[in-house]
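Written out below as structure tokens is the structure these notes cover.
One chain of protein is taken out of this complex; the other chains stay put.
The letters A and B name the chains in turn, as written, and every chain counts its residues from 1.
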Amino acid sequence: MQFSFEFMFATLPALIRASGVTIEVALLAMLLSLSVGTLLTIVRAFKIAIVNNIVGLYISFIRGTPLMVQIFLAFYALPSLGIRLGPMTAGILAISANNAAFMTEIFRGALTSIPAGQIEAAASLGLGPRAIWLKVILPQLYMRSLPAIVSECTVVVKGTALLAIITVVEVFRTAQQIGSSSFRPFETFAAAGLVFLIISLVISQFGMWLERRYQLRRGT
Amino acid sequence: MAAPLLAIQGVSKSYGRFQALKDIDLEVREGDVVGLIGRSGCGKSSLLRCINALERIDAGTVRLDGELIGRVPLAGGGARHQSERELAKLRPHIGFVFQQFNLWPNKTALDNVALPQVRVLGRSWQEARQTAAEMLAQLGLQSRMESFPGALSGGQQQRVSIARALVMKPRLMLLDEPTSALDPELVRDVLNVLEDLVAQGMTMVCITHELGFIRAFGTRLVFMDDGAIVEQGAPAQLLTEPRSERLQSLLGLIAHEPLALPS
Partner (left out) sequence: MFDISVITGNWAYFARGIGMTILITTAGMLLGFGIGFLVALLRTATLLPLRIAVGIYVEVLRNIPFIILLFIFFYGLPFAGIRIPSQVAGTVALALFCSAYYAEILRGAMAAVPSGQIEAARAMGLTHLQILRDIIVPQMWKFALPPMAGTTTTTVKESSVLSTIAVSELTYQGLIVQGMTFAPFEVFATVAGLYWIFTAVLTWGFHRAERAVGSPEMTEVIRSKVARKYLSLDHRM
């Protein structure tokens, strides 16, 4: 069978429609993981040994185990503990839990890059912990982490493809369905790859625009 | 009069909009020891690096012993630049000593001097190391041959890098501020080596602030400013009676340090 570009492009509309689900999942996961990541960072700053050890363990687990296994744990294993989640919910939960760990580590790095002098100045002026966190640290934290956050966004989008395994109908699953019914899987998966490339491109362009807007490049 | 060993004609070079070299003409005869001085940014470093084509020139030619290096003007009017492979054949004839020594930290002093012989001259490692050992001994480094650059002082590193250049038997040595990165006590060690080279008749172009050295051993002093050669002549004369205002002010600046006149 010859590779048909025609067929490949013919599948694009259906795939692009399905990418709505991909983007929805990715956005929710990003929002959730950013929030949880921020919370964990503040909690870690309190430096309570037991808490920090648990958080450390959690991060080590997430970073050391495959996302696919984490998704299976969320979807197949949680029910046996009494928590039944639908595929979409389980998927978003797994991806968020996964990404939150990486976010926390990104924030940890960004935190140490904030000049100590700013904290000292704020403290000298009499600002309390709450004000220091909200007005001095967090705004800068997000700015400094922005490039890393943007690249994590791409990772999250790529991760959504795995949700096809637990029956979420996003781009990859749609491609599987079209591919098997049309007996042209090669073209369909190539088209799916193209869709992901486009999404990645849009994300990185958005990231560059954000960096320019907030003048995050060194020297500007 | 013999043909010049190094002939630089009409050389210009720009970095973007900034013109670093403006129509430079310079001749160096065999046995000449040329001191090149000027403020930072005047183009002296660029000129040196253009001679052995570490940088490409935009106009003019550089000839070593009559052979073109780097930019080759074409019959039609334009020019082409020699490839790195072509340059690799010509460069061993020019020894280059860097301000920051640029020794290879993953090799011992001995191997730093042996490696170019093996790779470029095609000698065996045994032969190369033998020659390297002799050269290093001549420069007073016999006890430091097996050390890595990290364990050597600045003066020792610079001497190794001079040995590395010398072992290729160059016709011409280019030195880009060889002592500027050294602590004052170590400068003398390197200057001694350079003085020996002069005595052996090596042709040199040396960018330096060591005016005492140039005055005692140099055959010519070239003063550059703003990308052009402003004055050149016998060192003793230029240093005591500078004609241009710019050289006068430069000497006023440097003369605050005592001239390191050899005893």
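Just so we're on the same page, contacts are C-beta pairs under 8 Å (C-beta built on N, C-alpha and C of every residue); 3 or more make two chains touch, one makes a residue touch a chain.
Quick caveat, the model's predicted, so the values are computed rather than measured.
Of the options A:111, A:143 or A:210, the residue whose C-beta touches the omitted chain is A:111. Where chain A meets the missing chain, the touching residues are 1, 3, 41, 44-45, 47-49, 52-53, 60-61, 63-70, 72-73, 76-77, 79-81, 108, 111-112, 114, 116-117, 119-120, 123, 129, 132-133, 137, 154, 158-162, 164-165, 172, 175-176, 179, 185-186, 189-190, 192-193, 196-197, 200-201. Looking at chain B, the residues touching the absent chain are 52, 54, 84-85, 87-92, 94, 96, 98, 100, 102-107, 115-116, 119-120, 161, 164-165, 168.
To be clear about the criterion, only the chains that are shown with their structure count from here on.
Our note on geometry: chain A versus chain B, Cα centroid distance of 55 Å, whole angstroms.
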